[in-house]
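Note that one protein chain of the assembly has been removed; the remaining protein chains are unaltered in position.
Chain IDs A and B follow the sequence of writing; residue 1 opens each chain.
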Amino acid sequence: MISIRNVSKSFGRFQALRDVSLDIGAGEFFSLLGASGSGKTTLLRLIAGFEGVSAGTIAIDGHEMQDVPPHLRPINMVFQNYAIFPHLNVRDNIAYGLPRLGIPRAEQHRRVDEMLELIALPGYGDRRANQLSGGQQQRVALARALILKPRVLLLDEPLGALDKQLREQMQLELRGLQRRLGITFILVTHDQEEALTLSDRVAVMANGEVIQVDTPAGLYDQPRNRKVAAFVGTMNFFDATIRGEGASLRAEIAGLGPQPLATSRRAGERVLIAVRPESLTLSTTRPDSPQPAVAGRIEARQYLGGRQILHVAVAGRAEPVAVATLALRGEDPWQGSEGRPVWLSWGPGALSVLDPD
Amino acid sequence: MSAADPAAPVRPGALTRFLHRHEGWRGHLLLAPALLLMAAAILFPLGMTLAMSTWSLAGYDIDRTPGLGNYAAMVENPMFGALILRTLTIALTSTLFTVILVYPVAYYVAFHVTRHKALWLILLTLPFWTSYLLRVFSWRVVLGQEGVINSALMGLGLIDSPLSFLLYSQTAVTIVLAHSWAAFAILPIYVSLEKINRSWLEAAADLGDGPVRRFWRITFPLSLPGVVAAFILMFVPTMGEYITPLMVGGPDSMMVGNLVQAMFGPMNNWPAGAALAVVMMVTIALAGLVFLLLNRLVQR
Partner (left out) sequence: MARYAGFHRPNRPLALYAAVFAVVLYLPILLIPVFSFNSGVFVRFPLEGFTFGWYADLFQREPLIRAFWNSVKVACFVSLLSTLIAVPAALAIARYRMPGKAPAVAFMMLPLVLPGLILGVALLTLLNRMGVTLSLVTVALGHMVICLPYAISVLLPRFIGFNRALEEASADLGEPPLRTFWRVTLPCNYPAILACLLMTFTLSFDEFFMAFFLSGAEPTLPMYIWSQLRFPRDFPSLLALSSLILLFSFALIFASLRLARIGDPAQPESGR
């Protein structure tokens, strides 16, 4: 429904976006995930129309929009600091965009009341908008946008200013709202957990480019490169070189030794092997072959309440390998295990092959 | 915009599209009236003045053949040089005098006033915003032979006859100029003092510096950009003064501005007046450059 093609944007000599292309479907909850400076907010603002593109096109439902000013686009936005009009009360804030549509007063009133119910702030209509708390202002901002029944709702880090508990609650509410209304949501965030929790699909951005677009699971299991992998959850990375071919195709992994690998890469290629900490298992005795195993020694233990991360030193690798396991009360064999020798093991599919840095 | 119109959204005109794309043009469009007004009211007049300075007086008419006659006359006649020199002296002394007087007040408001800073600043600059003519006029009332100071001093028996140097003298001009333009000096000094990070001063105190040393080693050097700015801001308009010398000055305290005004007025020699105005501008520009260089030096 939204088609972004070869969009670039520069501010003077600084290039904020380079040749970005994306497709976002109707009714999708889509996130733009990236660190500050990655260009995600710029892209959002281009979609909203607050900046003009330097090159490329943005189309909504097939109509080109990149030259259209924001007040003529069928899009509404929830701003990072809510941008609630301080000189108006809650009711007037929410109803702000309605007079333009020629809706009679009584009907406006009714819709505002409906919205107030939806955002769980009934009766707040006459309060001064800037007397509300952050979370409440956020909801008013949402209501103000949604009352216009936009095709697309843009959200610019809307939960950033809220404390953790409120944030998690709002996340669930947002998701529920989106499902109920069926509108396309585009969310910008630097919080990977937020992106993974809420979205149907996520675009990971860095340095003005889109690195990977995928479902949360796809990003997690099959990251394209170290940047994405590191950004989405924690990850162990190993340098490796492909050797042999056919049946003897294997990767010489620094720290894990030669391991057979199904890959389309060819001998001599350098790659990056990525393994999620929870895909590794530890045992005090060597597992039976054909299970791959590597000897190591526990260097440190990080207790995280219910789960733990054990850092295992292996030969051929300077950094210890991070292994995540549960730490259930009464059943923790790894307590006080620093210095103990262990065997590291993993199942099929635990190793992902990525492009080298 | 609502989804009530499922058809294609409104397609804006070409101009709207262009302006949306090019942010700089939007800005220039809004800025244009102001810029045009100022260009028309400053550039053209100044250009015309320059042109007129090359013309000459021929009887009651103006001979428009361009020439540097007026400038030559100024160079030849030592009176002009002396006048300019005197103007510079008066302007510099009043500015210096004012900056020195004003600095402690700015310091006081920046460092020792905690609760009503805005009020103090408004009060200190308020007189400046009101009628210049009335302010100078009020000084005449104060300084005159039959004026307030003299009649008060005589009434108290401190002096026998009125102090004549108080009015119609260079002293008077200096005092009045200082009073008139003090606000221009206070604000930049205050701003630069206000910006000084208090924790540096605390650190210095911590390392053993007493208040006087702290001032000379930290506060004063850091406030120098403000002092230089105050200098420039006050020096320039003071150079162009003609009302004050006229109202409270004597024959020995006429400034360049008076001559320019006379030339455009009773003497009716506009070309010469224009030339003098140009010379004045150049002098001010040069002095301004000197100050800016000082500023650079001070910034290091």
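As a convention for this text, contacts are C-beta pairs under 8 Å (C-beta built on N, C-alpha and C of every residue); 3 or more make two chains touch, one makes a residue touch a chain.
Source: prediction; values computed, not measured.
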> Which residue, B:79, B:119 or B:267, contacts the hidden chain when the whole complex is considered?
Replying inline: B:119
> Among A:53, A:77, A:186 or A:240, which one is in touch with the chain left out?
Replying inline: A:77
> Of B:97, B:220 or B:270, which one is in contact with the hidden chain?
Replying inline: B:270
>> Under the stated touch rule, tell me which residues of subunit A contact the chain that is not displayed.
In response: 11-12, 48-50, 69-71, 75-77, 79-81, 83, 85-87, 96-97, 100-101, 144-145, 148
>> Take the complete complex as the reference. Which residues in subunit B touch the chain that isn't displayed?
In response: 1, 23-24, 26-31, 33-35, 37-39, 41-42, 44-46, 48-49, 52, 101-102, 104-105, 107-109, 112, 114-119, 122-124, 126-127, 129-135, 137-139, 141-142, 144, 146-148, 150-152, 155, 179, 182, 201-202, 205-206, 211, 232-233, 236-237, 239-243, 247, 257, 260-261, 264, 270, 273-274, 277, 280-281, 284
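In the analysis below, only the chains that are shown with their structure count from here on.
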>> With centres defined as the mean C-alpha position, give me the subunit A-subunit B separation in Å.
In response: 58
>> Touching residues of subunit A toward subunit B in the complex: what are they?
In response: 49, 51-53, 60, 63, 65, 67-69, 71-76, 97, 101, 148-151
>> Applying the document's contact rule, which stretches of subunit B touch subunit A when the two form their complex?
In response: 1-4, 8-12, 16-17, 20-23
